[in-house]
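For this view, one protein chain was removed and the others were kept in their places.
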Amino acid sequence: MSEIVETAGREELILNMGPHHPSTHGVLRFVLHTDGEIMRLARPDIGYLHRGLEKLAEGQSYPGYLPFCDRVNYLEGIFCEQAYAMAVERLLKIEVPPRAEALRTITAELNRIANHHICLGCISMDIGAYTPFVYLLRERERINDLMEALCGNRLTYHYLRLGGVAHDADDAWLKNALAFVDKFERVIPEFESLIGKNEILVRRLAGVASICGADAVAYGLVGPNLRASGVDWDLRRDAPYSFYPRLSFEVPVGKGERGTVGDCYDRFLVRVEEMRQSCRLVRQAIEKLPAGDIRAKVPRVLKIPAGETYACVEGARGELGVYLVSDGSDKPYRLKWRTGSFAAMSIIETVSRGLMIADLVALIASLDVIAPETDR
Amino acid sequence: MNPTEIQERLGQRLGASLECGGAGADAFVIVPAERWLEAARALREGEGLDFDYLRSLTAVDRPAEGKIDVAAHLFSYKRRHALTLKTRLDRAAPRIASLGAVWPAAHWHERELWEMFGVAIENHPDLRHLLLPEDWPGHPLRKDYAMPERYQGIPTRRPAPLAEPAAGTGPTNTGPKNPPEAP
Amino acid sequence: MRALAEYLAASWQLSPLGRELLSAGLILLTAIVVFAVALLIAALLTWLERRVAGRVQSRVGPNRVGPLGLLQWLADGLKMILKEDVVPAAADRPLFLLAPYPVMIGVFAAFATVPFSQLLIAADLDVGVLYLIAVTSLVVVGILMAGWGSNNKWSLLGGIRSAAQIVAYEVPAALALLSVVVMAGTLSLQSIVAAQGGWPWEWYLLRTPFGFVAFFIYFTAAVAEGNRTPFDLPEAESELVAGYNTEYSGIRFGGFFLGEFANIYLMSAIASALFFGGWQIPGVTPAEQVGSVWWQALGFLVFVAKAGVGCLVVILLRWTFPRLRVDQLTALCYRYLAPGAFLCLVGNALWIVLVPAGSLFERMVGYGMTAVAAALGLWFVLRMRRHMVSTGDRLDLDLFARGHTRAAFDPAWQARAYGRFRRRRPGEAS
Partner (left out) sequence: MSAAREYFAAIRRAVFSLADGLSVTVSYLLRRPVTIQYPDRTAQPVQRLLPERSRGLLEVDVERCTACGLCAKTCPIDCIVVETGKDAAGARLHTRMDVDLGRCMFCGLCVEACPTGAIRHSREFEGGMARVENLLVRFLDAPRPPAKPPKKGEEPPEKPAGSIIRSRLPGAFAPARRCAGGPDAKPGGAA
């Protein structure tokens, strides 16, 4: 117990949580200063999964960087691909055929559901319930199967191409996707019975680690985390792109149902509701799937006119942006990933003061931070 | 507000004519480095501007011009408009004021900026390495960065068996069993 | 046991020293048998836990070692024995090495008073219930030793959590047990079982509303004392890595592990004896049981089945619930369980005074409570049915099903292999 340090007449215990700890998803470290179970300071230490994806882009051709996008965040490959593809397409001024846009939307929404499976599963697992995680993984497996049948891979999809998508979906696949959505919509109530309305879960999450709307905006929180804090903002609705203008859906916002607005339970509920909305979106997109090409004409060796752009999509963790600078050559001059986890990670130090160790675990899980996306 | 109006209003507040460009969501304004913080404050608090959200803060290294361009992507939830605030720093001694007081989100971005580009951040409360180990040499996102061959005695590159020349003729299958089984 | 010793001594005409030796030997033998039985039960429970967990999670569970994976525990045990028993360099060595023993002693010693059947009990102590409460408290000493001795901060936090938890939950557990003791007027477990009957309305669980509540309070508190989910804070995996047993490996970890599982059976057995009529067979009085080996065997089976259902519930709890936070844990105890248990104790005491034994009113309450319990059970079954219907799953009573098989994607895939690898031009249908 050599590391009990005395600061201002108060004893603090310094705890190292991670880089390998059951509730640090991915490799991630927190330095905790605690007074018994109560935290005085929790300082995230990131970078264990830094792979230099921004630097790598500078040595890749434009189409050749697409497979790397899946690796930015292995849980939302389609979104990363889409953000990058949108940036390139905007600089190239290519129109993506509507069928390709619809397919991008379908896969993206399936991807969002799969991502929320992991997030919700991790929340329940981190507060001690293991079974919901397994149920969600089971459902996620069906999505993985669908994605594998369409894209060829289960996780690192590499489905998008510049100017379109790689493969067309046949009727059998679309039918399978609809069947999944039908089935999954019936599993959500069961999930809620099992864990979502469970009094222990509610007590563990409600009122814990609330982030007010102003803080969420100031720290750049995005996506479900931002919406849970009561800020009604969704790029799919408010800055429409791709196929979304033709689809109707609702944007869930945190209401502080059992605690305060922006607490962990709100973040939980917002994600559950988003899965429902994603099911709606998938169904609509399949119904409205236009016929036609799946890829615009793109030259084989791509040279992009000099310029720069910032393209963003509403990923599963919110705004996922790509800042792309081109110098007219066939390689990106500079590429920057703006990811949701990065912002979420940076707010943890502020929010975690005064929480208990068990609450920190719930906070990390409910912010849905993913180490590879933070570190890139 | 459309980009031109924003650019005009910012120019008025700073009392200078600014270099502007871009269109739509990619509109940008270039301010002098010493007025960086002032411009940020004006954008955050200026009437009708209300840029409350710092999307990202990053830099582009341009060794040919001897400059490092810093770009802050801003957005306003209230007014629903976007702007990229830019400045050009001297590549030899880049220095810039911290925006942490305007947008707390800037703290981490600036730590990354500092370690990746070597841009010194003034008045940053906690300027430590973010992604790299504390003793990592160099600034990796600069264009002239060369990866060290070793870090603390550990090679930074993996063996590349492809670099070896073709092993002549004959079956060269290398399975876990040695000698290899006949196919 | 004493009777047996005296009978043998008399028939073998032993000297006083011989009598002492015989009696000591018998005690030792009993201790070994009790220990072995407890170990076997704990080991089989690990199998049950893993199979149930598997099935609950749409998995299969262990199924490779032995039929249905029944010998998995043996393989695991062997593995644990063969593994290195690591002692951290900075640990408090004696404390660290000794810590598993109080845990095991605390649990296994309690097995001495478990009434498996009318005659099958190692020691029917006059102070049985008190003995149980006392000896199981030893567990906390072991866990504290492990937490402190490991010289690991996660372990320390786990140990301290455990101490707070077990000490707190002793109160409602003891009070809930005492509310039964008040009804029975004895502390001996055999006498408490004998005072009940075979039919549900003769159990202490359903005889009074207070007994019903007391059972749930006892069960909750016992789960908490056994450090099981939702009260597994001392070893909360996602928070404290593995809590007090973070640094343990090999057979010393096995000690904690077996202690935990033996404890599950123990608490279920106690609940079964005190609230569910123990080995009582419906329609057969204890006096009729004495003479017959068959009734004895059936009584044993009844007891084991009741305790087994209890174990199953404890296991299911673990695979259903999240865990509480430290402050919520103590709040639950002191705000809800302890006052509730106290009210049950007082309520049962008043019941004894106010309601004459064997009166019509008492019987009617028994029947009524049984009906209420059956209604609750029915509600539960209907909920289950609703969940199954809503997700479109089918009832599958093959409890040992080996999982799913999936059909091949497309048997004729090879015929089309070339087409799919051909390069496609933009817009070309795939």
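Chains: A, B and C, in written order; residue numbering restarts at 1 for each.
Please note the rule applied: a contact is a pair of C-beta atoms (placed from the backbone, for glycine too) under 8 Å apart; a residue touches a chain by one contact, two chains touch by 3 or more.
Remember, predicted model here, so these are calculated numbers, not experimental data.
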(request) Please provide the labels of all shown chains that the missing chain touches. (result) A, B, C
(request) Pick out the residues on chain A that sit against the missing chain. (result) 60-61, 63-68, 131, 138, 141, 145, 148-153, 156, 158, 166-167, 190, 193-195, 197-200, 202
(message) Contact with the hidden chain only, please: which chain B residues?
(response) 159-162, 166-167, 169-177, 180-183
(request) Tell me where the left-out chain touches chain C, residue by residue. (result) 52, 54-60, 316-317, 319-321, 336, 380, 383-385, 387-388, 393-399, 401-411, 413-414, 416-418, 420-424
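Quick note on the criterion: only the chains that are shown with their structure count from here on.
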(request) Indicate the lowest number of steps between chain B and chain C, counting one step per move to a touching chain. (result) 2
(request) Write down the chain pair with more C-beta contact pairs when A-B is set against A-C. (result) A-C
(message) So the centre of each chain is just the mean of its C-alpha atoms; given that, what is the distance between chain B and chain C in Å?
(response) 58
(request) Calculate how many whole Å lie between the centre of chain A and the centre of chain B, each centre taken as the average of the chain's C-alpha atoms. (result) 22
(request) Averaged over CA atoms, how far is the centre of chain A from the centre of chain C? Could you give it in whole Å? (result) 41
(request) Would you give the residues of chain A that are in contact with at least 2 other chains, written as numbers and ranges? (result) none
(message) At least two partner chains per residue is the criterion; list those residues in chain C.
(response) none
(message) For the complex, give me every residue of chain A touching chain B.
(response) 46-47, 50, 52, 54-55, 58, 217-220, 231, 233, 238, 308-310, 312, 319, 321, 323, 325, 333-334, 336, 338, 342-343, 345-346, 350, 375-376
(message) Quick check: in the complex, which residue numbers of chain A touch chain C?
(response) 1, 3, 13, 15, 21-23, 37, 97, 124-131, 134-135, 138, 149, 163-164, 167-168, 183, 186-187, 189-190, 193-195, 198, 200-201, 203-204, 293-298, 356-359, 361
(message) Quick check on the complex: what are the chain B residues that touch chain A?
(response) 25-26, 52-56, 58, 60-61, 71, 73, 77, 80, 82, 84, 103-105, 107-108, 129-133, 140-141, 143, 145
